[in-house]
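Pasting in a structure now, in structure tokens, and then I'll have a few things to ask.
Note that one protein chain of the assembly has been removed; the remaining protein chains are unaltered in position.
Moving on to chain A:
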């Protein structure tokens, strides 16, 4: 029982990151109908910036949490800058063009792989612990650092959900994802909404990056692993569906955690793929997918 609770808690922690990741992917797909493979690199830029600045800020005499906040802001700004750049000079021309946008994003992935490796070097970086200590919840041990991660992910997901359902921007985003032509006809400025949707998604990835930097080893290729899991989560949940992304993320995280514990981490990866095949057999558009 103790083990089960501990594993459940771990699954939730991993799931929280996947949720942030897959929400961005699903949002971009819903609004622009494109598959964004660069999402992992936006995440990586944020994580790398934190890992790059944090140690020197701490050495400069700042306390860890303050240094972390400063480095995180820098990371988020860098990631958003990159997101704006690739939207304005790339994806803007490939909206609703699945193959074209995918090819562009593969090109960007290869290019950014090279750039990140040059700028940050190939070495993995450790980040000092920001929030020391651990708490015990129902017998499961969780570090404060990871608890903080879960809380922020939860707040972000809730905020996105609230934004989509209650604000004017959210209504426009939903309208565009249902039928962008009808939305434009009733006066929704599609290109501006698409840009905002892309930036919100980039923000989600950036936040995931700065949250994850202190709890994992950061390297320029860190994004790909999360990208694969994020995509599998949205395939299972259904592309374009926000509840689907959350459901899929928790599902993938659970299989990964329990599979790694009872079998082996590489068998867990295979098990996740097996689950995708089974889901596709019954729901070719994902469990909560539409259109």
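By our rule, contacts are C-beta pairs under 8 Å (C-beta built on N, C-alpha and C of every residue); 3 or more make two chains touch, one makes a residue touch a chain; residues count from 1.
Convention: contacts and distances are computed from a predicted model.
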**Asked** Looking only at the UniProt record of the hidden chain, which name from "Peptidoglycan glycosyltransferase RodA", "Cytochrome C oxidase subunit IV", "Branched-chain amino acid ABC transporter permease" or "Urea carboxylase-associated family protein" is the right one?
**Response** "Branched-chain amino acid ABC transporter permease"
**Prompt:** Among A:169, A:199 or A:228, which residue is in touch with the absent chain?
**Reply:** A:228
**Candidates A:104, A:183 or A:222 - the one touching the absent chain** = A:104
**Touch residues of chain A, complete complex, unshown partner** = 29, 33, 35, 90, 93-94, 96-100, 102-104, 106-115, 117-118, 228, 231-232, 235, 239, 266-267, 269-270, 272-273, 276-277, 280-281, 284-286
